[in-house]
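Omission of a single protein chain aside, the complex is shown with its protein chains in their original locations.
Order of writing sets the chain letters: A and B. Residues in each chain are counted from 1.
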């Protein structure tokens, strides 16, 4: 999947969502990411974004994702500036759009933004002339996470076409799950969501998505399992009940297809949605997901800036 | 005003205040800023401050101004370091002067500082060997804001000599107003301040400054109008009363000279000191002010470092 580099056809100035990306667009990102991963070692892309200024606007704090994007931008030679909005005067009345318009007028060309409101990235793309990369908006989308998951999964499974991937947890409130469903579907994957009924409600209407409300039904024949982080402050079920019925461990994973790998967007709540043994065991692709984060973000930055 | 580049005569190691700058010094900053604005597009100044280390010491948080200076320093090739004082151990007993002396001893050559105490930048310049650029000190001065306002206004009006500019709002507590009065006066502009009586008290004694205590008197014959941000936590008058009598809108602006532009240092309180329509309408220079922020700060950094 990632060895054949298609001719560059990417023409988008933003990455707001996976929904709406074609299969060939997704495959182009993955192919460029593989190039970037190899090129990074020999530092062959260090002046690709020399003329760009990338603003990091994390209205919702995230050390991992911010660092991944910051290192991606720096690896391409871009100037970076961190809005540091969670420690700033932003929020004292100034709107997100006003903040981003100001950023644009200081010469920032591309903004990586995370916001607690679903749709914030789309709003930014409509209201400013900035190139916008969505690093997570509310429960809506987290496209670079889904792309790095697709890269990781494709390399682990060899091919994605016709495989069955199950996503376990609070799917309804997860931007990671939503973006993964779009990416996996576009790549020809069968998707199953599994979790307590309120956490998977509504997905029975999504084309090509199966719903399971027991873990046994969820894992049956699954070629790969993606666990979601339990947001301990949410929860239609009590915490202890979720652990008893849904926590993934080696024994339960054995009911999936032989050797089915495990993914998790991190950070994990070990002991809650999965055991520590599983997270660090041979099935786990969690480390590989993080490793693919920087090359995926290098690829997205380069493509969005028309420089790949 | 900005097309003729005078021979370089700038000899200051600091920019603490506009008060005391000669007309030719101000015009030199504006001329260099225009060069920087053009040069930035083709990245011709990217190693001008290659040997300098610029410390960002915002003891009072300001995302906009910090980013504007950070991008200016980076565009000139300087190494930057953000003290991040609002999240630091500073304030746990260590004085500002001790903090800045430490910064100097780590190899920082130039500090951009903002502080809530009027006079803090002067103190820093006296007590350390650092080049000091004042990014706002209490209610005293905000020189780079006044310089970018002068550049914006000069380009909008064609010439400044003999024009009448009115500053509307809480002038008494505004470092922006104070620095603008000095800059505009030095450039031959007639200045009028307008606002509720307690907010303009004392300015009747400033040479060349008129005082108006009604909006109608304030706007009459004005060639340009500068609105100040209402600090909602201050206020000699109630908020509602200010809005009723002083909020700028298109109708009220029509009583100024035809086509008189509007400036505002940002961020705006839309609906309070001005309407959203006015802020984003054809008279508004607010976006242009922000755009001129980076080149003005590039010019100031380069001149103060003796590199322009």
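Remarks
Following the convention adopted for this analysis, a residue touches a chain if its C-beta (ideal position, glycine included) is under 8 Å from a C-beta of that chain, and two chains touch if they have at least 3 such contacts.
Since the model is a prediction, treat every value here as computed from it, not as a measurement.
Among A:20, A:208, A:267 or A:306, only A:267 touches the chain left out of the display.
Summary of contacts with the chain left out: across B:84, B:119, B:138 or B:198, the touching residue is B:84. The chain that is not drawn here is touched, among residues B:68, B:99 or B:268, by B:99. Taking the whole complex into account, chain B touches the unshown chain at residues 51, 53, 55, 79, 81, 83-85, 87-90, 93-94, 98-99, 101-103, 105-108. Residue-level contact of chain A with the missing chain is found at 40, 43, 61-64, 67-68, 70-71, 74-75, 84, 86-87, 232, 266-269, 287, 290-291, 293-294.
Just so we're on the same page, only the chains that are shown with their structure count from here on.
One inter-chain figure worth recording: chain A and chain B are separated by 41 Å, centre to centre, where each centre is the mean of the chain's CA atoms.
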